[in-house]
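Apart from one protein chain that is not included, each protein chain of the complex appears where it belongs.
After this line comes subunit A, so read on.
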Amino acid sequence: MLKTRIIPCLDVKDGRVVKGVRFEGLRDAGDPVEAAKAYDAAGADELCFLDITASREARGTLLDVVSRTAEACFMPLTVGGGVRAVEDVRALLLAGADKVAINTAAVKDPDLVARAAEKFGAQCIVVAIDAKRVSALGEPGRWEIFTHGGRDPTGIDAIAFARLVAEKGAGELLVTSMDRDGTRSGYDLGLTRAISDAVGVPVIASGGVGGLDDLVAGVAQGGASAVLAASIFHFGQATIGEAKAHMAAAGLAMRLDAPAEPRL
């Protein structure tokens, strides 16, 4: 039986983890490779790096991080941030990424998704959708795509965009609520559900996790196939094991294999 995935997400800037990770026994909390190893050992189902490096020149640093992570962690790795062309996808896959997330570039040119999927297969192309609710309270939900970290509105309806990129060949959608991101008030379940119901590909819920019940709700109410979180894991509020046990107790199918030996 296929299990629900828990995906810790690390924001990486110039080769370093930005929010910081407080793990016991971690030699260097700012090194994404060390953090990845800790999550690997803890039994995370996948790992996500989002590169928020502003400059194009620092791209080599990210590739090095991906490559060193792939050497040490035998688990799936999604990498996003700054992917603008098929060549960027190729470079990340060759460095060791298993899936590549495309965000702004897919909004500007949805055919990039088609070109990348045809070249590398739909299974490794993730489209990251950042959306904000634009409907008033009490109205049926309506969400709009925002780019550049939620700053720039596009006028594009999030559900229609999700359908479009899934048709173009996205193998998975990473759906982040810009209203909830960083608020710890839970996923925007209306958004997650609306997109999950609209497409046939898996949806990852993202943005706003404050506690373990939010992870359960992302799947049970949001219809997500996987749940992504950052802070609650980075700052030691919950371990991956606790999150899995909590979700399993709520009736979700989780992978509870004993984790690999830690290799820190």
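We adopt the following convention: a residue touches a chain if its C-beta (ideal position, glycine included) is under 8 Å from a C-beta of that chain, and two chains touch if they have at least 3 such contacts; residues count from 1.
The criterion applied here is as follows: contacts and distances are computed from a predicted model.
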Inset, instruction - Would you kindly match the missing chain to its UniProt protein name, picking from "Nitrite reductase small subunit NirD", "Imidazole glycerol phosphate synthase subunit HisH", "Aspartyl/glutamyl-tRNA(Asn/Gln) amidotransferase subunit C" or "Xanthine dehydrogenase family protein molybdopterin-binding subunit"? - result: "Imidazole glycerol phosphate synthase subunit HisH"
Inset, instruction - Pick out which of A:138, A:155, A:200 or A:251 touches the chain that's been left out of the picture. - result: A:200
Legend entry - Contacting the left-out chain in the complete assembly, out of A:70, A:85 or A:134: A:70
Inset, instruction - Touching the hidden chain in the full complex, which residues of subunit A are there? Just list them. - result: 1-5, 40, 45-46, 67, 70-72, 74-76, 93-99, 117-124, 171-172, 200-203, 225-226, 255, 257-258, 260
